[in-house]
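Heads up, one of the protein chains got dropped from this complex, but the rest are sitting where they should.
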Amino acid sequence: MTQVQSPTANTDRYQRGWQKLAEVDGHAGEQVIESLKDIAPDLARYIIEFPFGDIYSRPGLDLKSRELATVAALTALGNAQPQLKVHIHGALNVGCTREEVVEVIMQMAVYAGFPAALNGIFAAKDVFAERDAKAMS
Amino acid sequence: MTQVQSPTANTDRYQRGWQKLAEVDGHAGEQVIESLKDIAPDLARYIIEFPFGDIYSRPGLDLKSRELATVAALTALGNAQPQLKVHIHGALNVGCTREEVVEVIMQMAVYAGFPAALNGIFAAKDVFAERDAKAMS
Amino acid sequence: MTQVQSPTANTDRYQRGWQKLAEVDGHAGEQVIESLKDIAPDLARYIIEFPFGDIYSRPGLDLKSRELATVAALTALGNAQPQLKVHIHGALNVGCTREEVVEVIMQMAVYAGFPAALNGIFAAKDVFAERDAKAMS
Amino acid sequence: MTQVQSPTANTDRYQRGWQKLAEVDGHAGEQVIESLKDIAPDLARYIIEFPFGDIYSRPGLDLKSRELATVAALTALGNAQPQLKVHIHGALNVGCTREEVVEVIMQMAVYAGFPAALNGIFAAKDVFAERDAKAMS
Amino acid sequence: MTQVQSPTANTDRYQRGWQKLAEVDGHAGEQVIESLKDIAPDLARYIIEFPFGDIYSRPGLDLKSRELATVAALTALGNAQPQLKVHIHGALNVGCTREEVVEVIMQMAVYAGFPAALNGIFAAKDVFAERDAKAMS
Partner (left out) sequence: MTQVQSPTANTDRYQRGWQKLAEVDGHAGEQVIESLKDIAPDLARYIIEFPFGDIYSRPGLDLKSRELATVAALTALGNAQPQLKVHIHGALNVGCTREEVVEVIMQMAVYAGFPAALNGIFAAKDVFAERDAKAMS
């Protein structure tokens, strides 16, 4: 309803964003978008357009570095556990190793304290177990 | 005065940490350590030993990724501007480009909001100007 | 036991606060107060007296604006999900629309990042569902 | 350089955002955008497009409520003093009274503590003095 | 103007709070209160009444422990440097040693990271220098 942009415009950023979201977050990203459809569909659209269509689609920094930086920031902030898990998946999806993910989370003990690092590691533990279970099934 | 560890032990971690601090932060790091000497010398020692002697000396994640992750986290937390500047220097010292630093700070708009990203960019602007001035002198 | 104020004094602020709490938070507010009775009854009293008896009872800003501001702040801080839900109820109780609540939460993507906004929206989704279920029963 | 969207698209959101930025923040907003031109011009563009072109241009919540919510959130977060000042100006620019601004900042004592509220009030004090000085000149 | 409580009531809490403020923060506390007089006099009154008249006047925890806890919390939060300095003065005023203040700040490296601890130590360094200068004059 607040969609005042030219359809072409949205199509561009939206499609580029949707592809990037699928590349990085896979099914987990789609689920987040889906869960917003009935309450805040425009927030879903903005997430596709701005973080993924604009930021993650930029040259100048590779996707692996972008995901590690996001895992670092969300571990340090410590108030967005579900999104941290989505991006630990994302980091692994774009080619980071589990060791790299663990290292960047551990490093946050230095900048945000040991509780933040611990809770980040526990999020990684859940994500790794989830992926192991899926790989086995 | 609370130095109860065996001298050998400290020598190892301390020397490894001191070398890593010099490699990453150069003169800026030494100044921080120096400024603690009269009030909290043991905090200076811990900074050399734990973040630099233990964490930054670990294999498993390259120094460039470590510094970008730290720049991301300090930008997102937004309450440690002096340390953010030290690590923007650090990122550049270990081989990150200015573009990579700007990209990782901009990305924080997504995870910690535009004010955090803006203040990170202003810190980078100061650091870049400082380095340009030095290069010219 | 630490009740050293004159009874009259407490009666004034306490009664005004209790009425305001009932007006804004209804049953949910009373439950929070009740849950403190055995462990920190004075904290319950302070909550009634200061936020509700002093702050929310002030002229100069209408209750709807106060509740939207609280929803904004708790979404941005991101570390008090139960209280955010209480105040989403509160905002609706004092006359805000669901759309206004969703808008103010979405806006926090700009100031505290998308994860904070997302978690705020999910809190609103729970609150709206709770109210729908109640309306149906 | 990363401007891959159709020019029409950008023109729409960008122009709408630029007008909203001028309406809300006036000269202060333009200065922030200007200060980014040499280091992160795309961040300047995103600020115009997303917060102002997308979010502040939405129906569903009036501009006064949006600005009060932003003042509340930035006071509570406490780590973006320059942006808080810009938005105290913004709140006054779109029709909020000084009393309303003071009230919403004071209320943050409840949700983010007295130091956050105090530092918000000191920011307001600076902004009010600045506007008084301008009115006199 | 929003002073709707009975004068007796205020007199009790206010006087108790004022005495406690003077005991803990001395002249620095009075200056904060003074600086609020023209913009938010009721916030000044609330600071005297709630933190000092209610909380700091409670039995159950001695003043030294209360001040050390406040120094710990403000160091960890990292977004209220002026208030941290006021409470480092406060801790020393009620009998904590400089070593205890330094120890509690250093400990925050564990819970909020090294930058928070560093900035806390630099605040302490300023406070100690201020007191030394005063002692000499």
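A, B, C, D and E are the chain letters, set down in written order, and residue numbers restart from 1 in every chain.
Convention: a contact is a pair of C-beta atoms (placed from the backbone, for glycine too) under 8 Å apart; a residue touches a chain by one contact, two chains touch by 3 or more.
Here the structure is a predicted model, which means the values were calculated and not measured.
J.: The chain left out here touches which displayed chains?
T.: Contacts of the omitted chain with visible chains: A, B, C, D, E.
J.: Please pick, from C:28, C:61, C:74 or C:124, the residue that touches the omitted chain in the full complex.
T.: Going through C:28, C:61, C:74 or C:124 one by one, C:74 is the residue touching the chain not shown.
J.: Could you tell which one of E:21, E:94 or E:108 touches the chain left off the display?
T.: Final answer for the missing-chain contact: E:108.
J.: Touching the missing chain, which residues of subunit A?
T.: Counting over the whole complex, subunit A touches the hidden chain at residues 77-79, 102, 105-106, 109, 113-119, 121-122, 124-125, 128.
J.: Suppose we count only contacts with the excluded chain; which residues of subunit D make the list?
T.: Counting over the whole complex, subunit D touches the hidden chain at residues 76, 108-116.
J.: Write the list of subunit C residues that the hidden chain touches.
T.: That gives, for subunit C, the contact residues 32, 35-36, 39-40, 42-43, 46-47, 51, 74, 77, 79-80, 82-83.
Criterion: only the chains that are shown with their structure count from here on.
J.: Between the options D-E, A-B or C-E, which interface matches B-E on more than half of its contact pairs by residue number?
T.: D-E
J.: To the nearest 5 degrees, please report the angle of the rotation taking subunit C's Cα atoms onto subunit E.
T.: It is a rotation of 180 degrees, to the nearest 5.
J.: Would you mind telling me which chain pair, B-C or B-D, is linked by more contacting C-beta pairs?
T.: B-D
J.: When you take the mean of every protein CA atom shown, which chain's own CA mean is nearest to it?
T.: D
J.: For the copies subunit C and subunit D, give the interface type as same if over half of its residue numbers appear on both sides, and as different if under half do.
T.: Mostly the same residues.
J.: Using the average of all C-alpha atoms in each chain as its centre, how far is it in Å between subunit A and subunit E?
T.: Each chain's C-alpha centroid was found; their separation is 40 Å.
J.: List the centre-to-centre spacing of subunit A and subunit C in whole Å, with centres computed as mean CA coordinates.
T.: Between these chains, centre-to-centre, one finds 31 Å.
J.: Between subunit A and subunit D, tell me the centre distance in angstrom, where each centre is the average of that chain's C-alpha atoms.
T.: Once rounded, the distance between the two centres reads 27 Å.
J.: Of all the residues in subunit E, which ones touch at least 2 other chains?
T.: Residues 42, 46, 77-79, 109, 113-116.
J.: Could you classify the connectivity of these chains, where an edge means two chains touch, as line, ring, star, complete or other?
T.: Per interface graph, the chains form a complete graph.
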